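Of the protein chains in this complex, all but one are displayed in their positions.
Chain naming follows the written order as A, B and C, and within any one chain the residues start at number 1.
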Amino acid sequence: MTTSHRRVRLGMVGGGQGAFIGAVHRIASRIDDRYELTAGALSSDAARAAASAAELGIAPDRSYASYEDMARAEAAREDGIEAVAIVTPNHMHAGPAIAFLEAGINVICDKPLAATEDQAQAIADAVKSSSAKFILTHNYTGYPLIRQARQMVAEGKLGKLRIVQAEYAQDWLTEVIEGTGNKQADWRTDPARSGGGGAIGDIGTHAYNLLGFVTGLKTAALSADLQSFGEGRKVDDNAHILLRFEGGARGMVWASQVAPGNENGLRLRIYGDKGGIEWGQENPNVMTYAPFGQPKQLLTRGGAGLGGGGSDWTRIPPGHPEGYLEGFATLYKDAADLIQGTGDGALLPGIEAGLDGMWFINACIASSAKDGAWVAR
Amino acid sequence: MTTSHRRVRLGMVGGGQGAFIGAVHRIASRIDDRYELTAGALSSDAARAAASAAELGIAPDRSYASYEDMARAEAAREDGIEAVAIVTPNHMHAGPAIAFLEAGINVICDKPLAATEDQAQAIADAVKSSSAKFILTHNYTGYPLIRQARQMVAEGKLGKLRIVQAEYAQDWLTEVIEGTGNKQADWRTDPARSGGGGAIGDIGTHAYNLLGFVTGLKTAALSADLQSFGEGRKVDDNAHILLRFEGGARGMVWASQVAPGNENGLRLRIYGDKGGIEWGQENPNVMTYAPFGQPKQLLTRGGAGLGGGGSDWTRIPPGHPEGYLEGFATLYKDAADLIQGTGDGALLPGIEAGLDGMWFINACIASSAKDGAWVAR
Amino acid sequence: MTTSHRRVRLGMVGGGQGAFIGAVHRIASRIDDRYELTAGALSSDAARAAASAAELGIAPDRSYASYEDMARAEAAREDGIEAVAIVTPNHMHAGPAIAFLEAGINVICDKPLAATEDQAQAIADAVKSSSAKFILTHNYTGYPLIRQARQMVAEGKLGKLRIVQAEYAQDWLTEVIEGTGNKQADWRTDPARSGGGGAIGDIGTHAYNLLGFVTGLKTAALSADLQSFGEGRKVDDNAHILLRFEGGARGMVWASQVAPGNENGLRLRIYGDKGGIEWGQENPNVMTYAPFGQPKQLLTRGGAGLGGGGSDWTRIPPGHPEGYLEGFATLYKDAADLIQGTGDGALLPGIEAGLDGMWFINACIASSAKDGAWVAR
Partner (left out) sequence: MTTSHRRVRLGMVGGGQGAFIGAVHRIASRIDDRYELTAGALSSDAARAAASAAELGIAPDRSYASYEDMARAEAAREDGIEAVAIVTPNHMHAGPAIAFLEAGINVICDKPLAATEDQAQAIADAVKSSSAKFILTHNYTGYPLIRQARQMVAEGKLGKLRIVQAEYAQDWLTEVIEGTGNKQADWRTDPARSGGGGAIGDIGTHAYNLLGFVTGLKTAALSADLQSFGEGRKVDDNAHILLRFEGGARGMVWASQVAPGNENGLRLRIYGDKGGIEWGQENPNVMTYAPFGQPKQLLTRGGAGLGGGGSDWTRIPPGHPEGYLEGFATLYKDAADLIQGTGDGALLPGIEAGLDGMWFINACIASSAKDGAWVAR
């Protein structure tokens, strides 16, 4: 029997010329051919919005000067978009997310959820009231071996969990480059646009989300010591965090944007009373698994002995590396299945993950302000 | 100024349901949004061709029962395809390649060039007579650090080249799985379909092409010792090859499909009188560079100190791994630029690389048959 | 001119049959041929002491039933020992250390300094009053690349230090093996013999010592969260520690003996505003050095471009791996030079390092008891 091909009609808010994460979302949406980019409010600058739309092959009448216009117009069209990707800076998530949710259009939103708790709560309320889906692109959960790890933990391969070591280290803010024309540095270190968090919001939330995704552990409390090493920097650029989980497991999180030699060093190590696993994002196709008392194993994406765990989330044979874009694409693929009713999206991060991330950011700031006092979840 | 977006109209020969490399070509063509898949002769089985086309969103009237029909019809259309991807087994390259070249349609052909020298020569003749372009997807040349390495060699960073060590090791044919329902194993070990070469044609040519791409060395002669370890196997599954280059450099090539623990172990090491570089495909975002007498350097794709060399061929920041599909996509991107006149395709493998690869396969077979006698280029 | 060879006469307290660290000290003392083992009080069990001495080639009249006898007798001999190695469990360091110091015999003592602060202070007083030297075998400071790292920090290669990440992970106590006949597990988890600390005393002090040795940073305060995951275990087997240093740098220390897959995972990462270095004990012959904005370098022990820094502390050419025993031996070599007046022992850990380690252990316990409150140095 033949399945006729139907792509999800996708719109985008933000992501115009010069943006970084917008381009990533677009590539991710194309890899598995499940979307067509149909509409956009790509920039708050009308000329740039139009130019960007033209470059991307969006019809002029589907290029909007504002997300409000876009939500209204697209909801009214027979052939309107079915989903929208929101790829604006953090403080600009809530507005469009709520507008599209209210218009009944599915939302795929970049992380973290928002800049403030109020914004986050407003999105959560809109999700609750809407029939549309809400997906938060904690893209690292799309790596096949991360999903493999999650499955192994759930199957008890590690036994009762004891220790989680998560870290996300970069070096691009080692020097103070905000204010020198670097747009990414500008908004990510501006509390008004990023929210109060710097490294903890930009990358710490990824590490925090990922450890929760893999382990299933619920945080009980955290203690944080945040620093701003860059002179005059207004947000944290390095964070040392201790975690306590329900059930007794403990963790450490290190997030830094000032650690020379680290490009995008997201690493996760998890230990239970029966085994341990270790994984790093920069070479994501390999994970070590140490069953206690036996030789350590090198698990590879889709490789020998994986018991099928990796096979649904990977496109090419083992040894042919998949990377960041493919992991991201898996979220888009799952989202397409969810939207088109061919999948349940069970592994997709959503509003709960978003609220948990917001709690994390705010708890870190609160704890650090109180000299590391434990803040309960 | 605004550039209006225009995609290259792409057709495909082969690559229907159940195929591997066809899907890879399609993803590669989508990643940079430079193509739209418009027509296909996806299978020699008419029903499967139609079903595959429907799944891929190809209009029924652009799904053809044969490549001959397709070349004729598409050449006649105003909105006919501008390029065709040929992703059939090796012995089925020449027919469509020649047909489309004669029709003036650009050809993107999977490697190796053909199954026989006669076929190869016929394609070469057609390329010569045609105004259309011919691109051979030696995809590993699309990895940014491979292009970086080529540039470093050209700039003299390694000095005068002396030694090349290339290898491509896999293990999927360790057991004799041909004849057990594995289509990939079936045609790749069938001399009628693969050409006379097994491992040397399937993967050895990649290693040989890559070392030539990076070093620019011209082969003077080779000596080969081929084996078929799989019982009853009709083609080589392991090959040990010595190379002599013009100018005095020497090389070794090891290609194997029976080396347990190796998934897709393409590795390249090059040494000159001033330095050496080492790179492996399974973690393609890192390369070591050892300037003689100084500490070894870890170069990363797009990373610190690369002098821009990697930047044109990469999409995302260092530390965000790109993989096999992105490398492949870079060939498609370059091909689009070549076809649309926005690039010169200087780095794209073409008919010369194809003929050189055919020489390599046949010289290996001839040398091995003569107990390793040197065969001159 | 010829130098006549003269070895330091060495005695040993503890280290009889079945001991681990005693054998390590003996090998370390032999590697550079600077010592001869001449006397011993190898066990508190007289028969085992005698048997052990015979096996080690110690003359019967130099084998003592107690360290008190040994200190007295050896001090009285013309050819008495010049140094004594104390390799007993922690709670048995103070007695012999003080006895030999008072007898004017140089002391080489295993770490940590003692089981209690009172014992530690008593040793410190004895050191002050004695003309003899006191060396604490924080053996990891003997690795050539660690000394190289220290030198690089001192030279400003990393700029102003900001972040220290130290960890020491093992897995041998994942299951509760104390009480099952494992002597090492028994005393190391018995607060009476180990002091109050488990992992923090046994391995955490090594990590803490090492980070101080390399960075030269002074600790301002720490916050600790200690756990005993092994059921019924009386000491910590996992520790999460935050550090604040004078001058503003911050650090994290993770010490664990329950992390499956980790054998002896002592790792050190240090970042300043100009560069970073990373080193791991399990492959100690390699260290990465990332000057900010330039490619990361792989420094090797004695290797290209090290500027001589590694050459005094290494015996064989680069690429010929030196290991744990050689690093340990370098402390013995430096101690021999100090004792014989051919070196100043400037790099040897002594009583100050010992007291600092005791502070670390006790501060961790105190902080953890107060829910992670910061304890000032």
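Methods note: a residue touches a chain if its C-beta (ideal position, glycine included) is under 8 Å from a C-beta of that chain, and two chains touch if they have at least 3 such contacts.
It should be emphasised that the depicted structure is a prediction, and the values quoted were computed from it without experimental measurement.
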Which displayed chains the hidden chain touches across the whole complex: A, B, C
Candidate in contact with the missing chain, chosen from B:Gly40, B:Gly276 or B:Gly319: B:Gly276
Chain not shown: contacting residue from A:Ala59, A:Ala154, A:Ala192 or A:Leu298: A:Leu298
For subunit C, residues in touch with the removed chain: 2-5, 7, 20, 23-24, 26-27, 30-33, 50-51, 54-57, 170, 172, 262-265, 281-285, 300, 303, 315-326
Those residues of subunit B which, in the complete complex, touch the missing chain: 158, 162-163, 165, 167, 171, 174-175, 223, 225, 227, 229, 238, 240, 242, 244, 248, 250-252, 254, 256, 258-262, 269, 271-276, 278, 288-292, 296, 371-372, 374
Chain not shown, touching residues in subunit A: 288-290, 292-300, 303-306
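In this section, only the chains that are shown with their structure count from here on.
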Centre distance in Å when subunit A and subunit C are each reduced to the mean of their C-alpha atoms: 43
Subunit B and subunit C: spacing of chain centres that average the CA atoms, whole Å: 55
Contacts with 2+ other chains: residues of subunit A: 262
